[in-house]
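Okay, structure first, notes after.
What you see is the complex with one protein chain gone and the rest in place.
Chain IDs A and B follow the sequence of writing; residue 1 opens each chain.
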Amino acid sequence: MKRLPSVLLLIFFFVFIMMAPQAGAEPKTDGKPDGGALNYGEYGRPTTLDPITSNDMISMRITELIFNGLVGINEKQEIVPELAERWEMSEDGKFYTFYLRQDVTWHPKEEEEPVPFTAEDVIFTYNIMMHPKTITSMKVRYEFIESVIKMDDFTVQFTLKRPILNALAKFSFKVIPQHGPANQEFLSREDPFAQKPIGTGPYMLKNITADREVILVANENYFKGRPHINKFAARPFADQNIMSQALLFNAIDMIVLVNHRDIPQIQGDKRYVLQPYNALSYSFFGYNMRNPLLADKRVRKAFTYAVNRQEMLDSFFQGQGTIISGPFAPGSWAYNLDVQPLPFDPQKAIELLNEAGFVKGDDGIMVKDGQKLSLTLKVPIAKESEAVKRVVLAFKNYLNKIGVDIEGEFKEWLSWKEDVFLNHEFDIIFASWVFDDSADISSLFHSAEIGSWKNNFGAYSNPEIDSLIVESKLTLDHEKRRTINRKLHAIIADESPYTFLWTLTNYAAFNKKLRRVAIHPYKFFSFADDWFIPTSEQR
Amino acid sequence: MKLSSVRPIALLISKELVIAAFLLLGVSFVIFIILFLSPGDPFSTMLKGQMLSGAAKAGAREALGISQAWYSQYLSWLANMLHGDFGTSTRTGLPVLGEVIRVGINTLYLTVASMLLTLLLAVPIAIFSARRGMTFFNWTSTIFTYVVSALPIFWLGYIVIYISMHQFGFFPLAFGSSSQKFDWLNFMLPVFVLGIGNGTISEVVRYLREEMERVFSEDYIRTAHAKGASIWKHSFKEGFLIPITETIATKIPFILGGAVVVEQVFNWPGMGRMAWQAAQDRDYPLIMGITLLAAIIVRLGSLIQRVVHIMVNPRASQE
Partner (left out) sequence: MKRYSQHSIEIGDFSGVPFWKKAAVMDLMYVSYGIFIVILVIGSYILGAFDLLPYDPHEINLDLLMAPPESTGHLLGTDFMGRDILSRLIIGIQAYFLPGLLAIAIAIIFGTCFGVLAGYWGSGFDTIVTYINNLLNSFPRLVLILLMVAAFKPDIYYIMVIVGITNVPVVASLIKGKIQFLKQKYFIEAATALGLNNRVIIFKHILWHNCRSLLIIQATLGMAEAILMETSLSYLGFGVQEPTPSWGNMVQAGANYFMQGKFWPSTAPALAILFTIMGFHLLGDGLNNILERKQGK
């Protein structure tokens, strides 16, 4: 009897709690359970946590979890609303008006009320991004924007300098809050915002631990519904072998990019899922057309014939990739599937060299007019790079067999960049390009892009290519652009300014307990708010 | 210690402090020379950054241009550092001093712990060898220390991790947010590898054994032994304490060097791992800060050892 009042109090208490209005958005309605934690491993550490100055993949993956853009991209590569619920484009394509969602709030600081997201934040983001003192590669991408004005608290209008094909996709840049950075004019890495970011995204930063593990917790008020998994932790590793073993021993739950040599071991283990995702990138050997020996198209084509790309792909990467024939990533709409990669034909290679005037000398090296076909190959070493070494050594070997002497030089990243992009002191390089806009190769092959620190490092110059590239950029018709690009692909494949190698299939590996894992090919975590872990397997 | 010798001791200690300060000055100069001669010209960036922030803080007039003379560059750089401004990392933009101290503490844990382990293993071996000569046990343990000292330290680390994973089902991940049983083992493994690897332990054994042998054969020990007194008490200071502290002081640079590799293998968030990253990125302010801090730690260890030496035997330390 004495307990009754306290029981009643308890009941009253519970009822009161349950009747209290739920702050923010509802949980997701897909019936999947909330909870659990995901520890994922990265090889290296993020440099910064702000989306504007970050330029490495690790940082970009984390900012993908913390921030949103005006629009987003779904699994089918279509543009979907994100911070903007709808938009309008003017007839002439020069005005874009975005109507913003009104229920979005910024990640709240401790003990504070969440601040609502408004048009001011969008304008602030644009201004700080374009400020001359903000060091970011995004300025170039958004130079087509003339200005932005606030129509009202939840409407912004962008004015473009000229109409751009597919401009809408470019408005996926991440928005940062006006009350975030300490410096309101320009953003530098020293700003505390870079270490304590505030976004609108599904996850917010909780803290960074002693060993630089970045801990993110679910944003209860996320406008798309609270994400299922409670906690994401990004764990940096200095040693790739150790990282792979960490996955196999459940010290971490996921690896973003699995080293190819570890794939067989993980594949055989039933506890883990290997999920492929195609990045828009490819590897190649690039030639310096300034060297008269390489200016001859037949020589370059001979090299491509001499290299057995399939054998390298099979031996070093378990065949996990696609050999490409031209300058676009095979997953891209611009790739011309009709152009086949040149087959491995060392005989044909020798014939081509003979045609170009080379004869095999006494020491086995091809000679023309007394000049030996002896070239330097410069390769950057950024980190542990067994794959790079293998390809380079194999390349040397193949070319040796047709009588070309290659001297390989592994150079440290920054001095390599100087040699290639500044001094142009090289004959061949081995590198990869990573694309985001999958079809813009103008900076690679247009003759105007020859010069210090420009991307046409090999000084490739062809007026036909130049005019096609310009045409492709100006046209607003998608089909027409596609046709032009296919033509570009065919010509460049024939001209061989690069020996195009392959696009590797990237693999992410994760514990089976993770469900509904959809991976964005470039940004990786775009759909992470839908991932979940069944209750029985949560830790 | 008699009262009359207290003042000289204070004098000796202050002399040591002055010497240490001069050495650190020399250290900073060496670092400066290396960076100055570098073709990458790290100083203009570092100094500009430092001077700009200094001027901005003071709200004073425009920062003057940087004169080309090396001594003025050195002096302004030194002045900045004495104010605690070590520049900011070119990679992350964070201030170097704070970052290096933060990770330096972790490395210090590792260093001190592995030093203790080394001594724990080496001292008994040295004592037994010194007292009883080359018995079978001494010989095998000595050979064992030679073997582990001659192995590449990262390979030793891999072996240890492999055994730990496959024999004990345990993956060593210190500071992990994912909890596992035997958390303390996470710490023991890197300490173990650093303690016995890296060439340290064989030298320590050899040195300690020699010193102890030497001391044990000294006349005054022999007379004490003949008199029936315990030789331990008499030999403790000279044969024991001094060699051990001297070993610690001289081995600190080796252990810090070994820590660079061990921290990579075990993913330990310390100075060594950061130094490697900084060398990769050519992050001059950061690598400079780390080198400086490492040298400071070494000097500190040496200083402590000298002080101990003075306290124990004021006259002998003045050789």
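Structural remarks
Basically, a contact is a pair of C-beta atoms (placed from the backbone, for glycine too) under 8 Å apart; a residue touches a chain by one contact, two chains touch by 3 or more.
Predicted, not measured: the structure shown is a model, and the values here were computed from it.
In the complete complex, the residue from A:339, A:381 or A:517 that touches the missing chain is A:381.
Across B:109, B:128 or B:254, the single residue that touches the chain missing here is B:254.
Touch with the chain that is not drawn comes from one residue among B:11, B:34, B:79 or B:120, which is B:34. When the omitted chain is restored, the residue from A:209, A:376, A:415 or A:483 that touches it is A:415. Checked against the hidden chain, the listed residues A:75, A:143 or A:311 yield one contact partner: A:311. Counting over the whole complex, chain A has residues 240-242, 244-245, 261-262, 265, 311-312, 315, 381, 383-384, 386, 389-390, 392-394, 396-397, 408, 410, 412, 415 touching the chain that is not drawn. By the touch definition given at the top, chain B reaches the unshown chain through residues 19, 22-23, 26-27, 30-31, 34-35, 37-40, 42, 134, 146-147, 149-155, 158, 161-162, 199, 202, 206-207, 210, 214, 246, 250, 252-258, 260-261, 264, 272, 275-276, 278-280, 282-284, 287-288, 290-291, 294-295, 298-299, 302.
Definition applied: only the chains that are shown with their structure count from here on.
Here chain B touches chain A in the complex through residues 88, 91-95, 102, 106, 158, 161, 165, 169, 171, 173-178, 180, 263-269, 273, 276-277, 280, 282, going by the rule given at the top.
Chain A contributes residues 37, 39, 45, 47-48, 188-190, 194-195, 209-213, 215, 233, 235-239, 241-242, 245-246, 249-252, 382-383, 413-414, 539 to its touches with chain B in the complex.
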